[in-house]
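Yeah, one chain of the complex is gone here, protein chain that is, but the others are all in their spots.
Letters A and B name the chains as they come in the text, with residue numbers starting at 1 for each one.
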Amino acid sequence: MTVRSTWPWLVGMLVVACTSFFLKRSDIYLLSLCSVYLMATYGLNLTVGYAGQMSLGQAAFLGIGAYIGAILMTKAGWPFWCVLPVAAIVCFVVGLVIGFPALRVQHHYLAFATLGFNVLVFLALRNEEWLTGGTFGIANIPRPTLFGYPLDTEFRFFWLTFASLGVLMTLLWLLLRSPWGRAFAALRDNPIRAESLGVNITAYTLFAFAIGAAAAGIGGVYYASLVQFVEPGPFHFSTSLMMLLAVIVGGAGRFFGPLLGTVVIILLPELLRASTVPALQFMQKWYLVAFGVAVVLLMVWLPGGLLSLGDRWRRGRVGQ
Amino acid sequence: MSASFLEVNDVRKAYGAIRAVDGVSFAVGPGDIVGVIGPNGSGKTTLFNSILGQIEPTSGHVAFCGEDVTGMSPLELSRRGVGRTFQTLQVFGQLSVRDNLIVAAQEFQGSLGARLFARPDAGLGQAADQMIELFRLQHVAGLPAGRLSYGQQKLIDIAMAFMPRPRLVLLDEPCAGVNPSLVDQLRELLVTLNREQGGSFVVIEHNMDFIMRLCPHVICMVEGKVLARGAPADVQSNRQVLAAYLGN
Partner (left out) sequence: MSEFVQLIVSGIATGSIYALAALGFTLLWQAAGVINFAQGEFVMLPAFGMLICVSFGMPLWLAFLVTCAVAMLVLGWGFKVAIVDPLIRHGVIPLVIATLGLSIAAKSTVRAGYSALAFPFASPFPEGQFALAGVTLSYADVGTLVLAGGIVVALQAFLNRTVTGRAMQAVAQNADAARVLGIDVKRMVLYVFLINAVLAVVTALLVTPTYLAKFDMGDAIGQKAFFAAIIGGFNQTRGALLGGVLIGVLENLVGFYVSPEYKEGVALVLFLFVILFKPEGLLGRSEERKV
């Protein structure tokens, strides 16, 4: 990834963020929500796209983070900034544990192992009422303050979330640029060869899950504080599925893949839903149908995701 | 043989009643190049896999530098300076050629934690560039390895094995699928690497000409057993070897 191919994305992100000066509250809220999901999908892109491990359990980590945030901020009265590292560490550790099946099985087995984990977490969130409030959830989660400055409006909280996303993306970028990033790619492309070259595939597999999970856990705390209410619904495995598709549709293992995927999967349908034009509302109703079909077509024509289109075009030109 | 640092002692590997490797012993000294020949199915690759921990031998011992390394995992062996190439192509398809070479050696630089904060090229950029130059891959150094021709990928595959400057490399059919003009280049490269890095090689190969000119010492395996060993000319003229190759 070169600097030249990076800056259009960064400028684009910043432009979208700056529209928040003119948007109404509900739209700003939507941008914050996108940023939260982006934290989780960026983590997932590390696990799936860069390290090549299948995962259908990312929503569980988002949920664990959100519930840790909700419980500690309401029942224990912890400040936001103290909750953040706790959620990250807990998710990191759970991610390590979830990585263990990946050492035994691959691909579709792993997909179902992680999916199974997600279903278990969902059941626990729904059933352990004493802790999670069950289907009633936990309400009145506070928004944070920064050095005494309250970040309570949608606008202020959006900029906090957006800046945090920026930090998270930078950290991930540094990680991927370090020798670790290369080792993750080696693990993805050819684990047996990697092992014969001294790559500790056990450690890297576990870390791929753990780091991806920690990113989602951080996203979860922001989720709790953004929505100010958590219930099990958003952390169903179908969310994991959509996150996986966001990563793959955008282009797994491409740094800005999740960005594009999240726009397609979260932003577009929400915008259609919010629109008052009847034709657009009709489209919203059939959006998921079109999306599902598009995923199938994408796999047939462009298995590398939308961002591989540029490569293909470039290669086509070189070929001529 | 006291100077030998790889010692394979009566290694056997059986799959049920089939004895793929049936009591093979040999030794390799520092800087030696040993060729392993034999008809298809004579157990050469199984022998390699048994030595390298890819599979566990049924019995027998493998010692490296005086240490018993029988059944040790490929990872642990790589840490002790044992590298290998595979019969089939094994490059990291989506990484660039240069990154393929760097990743081949970076795991031997410092600790796992230190590498997280190391320079992006892990201090191996220069070594990688030298290897790229040696293998004449400059013009493709930045391209994803998976997009190159078979011959070029084969060169990358072999170059990767040498990146960590291993003390012992086991090469499984380096010439397979490589066009004849490249075979000569490959032999020269191996000779150069042997001279410069000083490591020992064990080479499985079907290309007799290649083996005869590269290896001062040759082992011929037939049906899991060592049928003949010695200087290439002697092995080549051995009547039993000829019979095994040409059929009775």
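The criterion applied here is as follows: a residue touches a chain if its C-beta (ideal position, glycine included) is under 8 Å from a C-beta of that chain, and two chains touch if they have at least 3 such contacts.
Note that the coordinates shown come from a computational prediction; the quantities given were computed from them, not determined experimentally.
Only one of A:A214, A:I248, A:I266 or A:L307 touches the absent chain when the whole complex is considered: A:I248. The chain not shown here is touched by just one of A:L120, A:A274 or A:L309, and that residue is A:L120.
The missing chain lies against chain A, touching residues 54, 100-101, 104-105, 107-109, 111-113, 115-117, 119-120, 123, 126-127, 192, 238, 241, 244-245, 248, 285-289, 291-296, 298-300, 303.
The rule is short, and it goes like this: only the chains that are shown with their structure count from here on.
Our note on geometry: chain A versus chain B, Cα centroid distance of 42 Å, whole angstroms. Residue ranges on chain B touching chain A, taken from their complex, read 52, 73-75, 78-79, 83-84, 86, 90-95, 99, 102-109, 112, 115-118, 120, 122, 146, 160-161, 163-164. Partner chain B is touched in their complex by these residues of chain A: 175, 177-180, 182-183, 185-186, 188-190, 192-201, 203, 253.
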